[in-house]
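Only one protein chain is missing from this complex, and each of the others stays in its spot.
And then chain A:
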Amino acid sequence: MNRISQIFLRPGFSGQLAAATRAQRCWYSADAAAPPAAAVDKATLEKLVRTNKVVVFMKGNPQAPRCGFSNAVVQIMRMHGVQYDAHDVLQNEALRQGIKDYTDWPTIPQVFINGEFVGGCDILLQMHQSGDLIEELQKAGIISELLKAQQAKDEQDAKNQK
């Protein structure tokens, strides 16, 4: 038996592991109480949320999201084939506080379409499921890949019926 599996089989290890997992999660929650930095001001943010039709403030970047909620938003945008600007708030505490103040919204990620705050992960997910996201994107002049796929399928079906 190798050493690693011996460690796993050692009595009490699973308890230690569970405790370590809990401790780690609690440690993450502690960052909510980090000392406030001077927040990015409103005028700067007003420009920042309009640098692209879709702008996302998230933890990590689209290639490597560092939070499940941010990852969910990245995956939704990918499904719809949306090009967007992403800002990593973990790289910039002033931006993290600034955007929360700007939208009066307590959590990250935050999504903007056409400069308008749309919501966080829960709202994006719900809009994705209801089809509202396709409409919102369309208003901004973005044709969702999901819509394109649906239209292509409808055309194909129409042809087949002839």
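The criterion applied here is as follows: a contact is a pair of C-beta atoms (placed from the backbone, for glycine too) under 8 Å apart; a residue touches a chain by one contact, two chains touch by 3 or more; residues count from 1.
Here is the rule we use: contacts and distances are computed from a predicted model.
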item: Record-based protein name (UniProt) of the chain missing from this complex, from "BolA-like protein 2", "DNA replication complex GINS protein PSF3", "Trafficking protein particle complex subunit" or "Late endosomal/lysosomal adaptor and MAPK and MTOR activator 5"; value: "BolA-like protein 2"
item: Selected residue (touches chain absent from view) among A:Leu95, A:Val118 or A:Ile142; value: A:Val118
item: Residues belonging to chain A that touch the chain removed from view; value: 18, 21-22, 25-26, 28-33, 68-69, 104-107, 117-123, 126-127
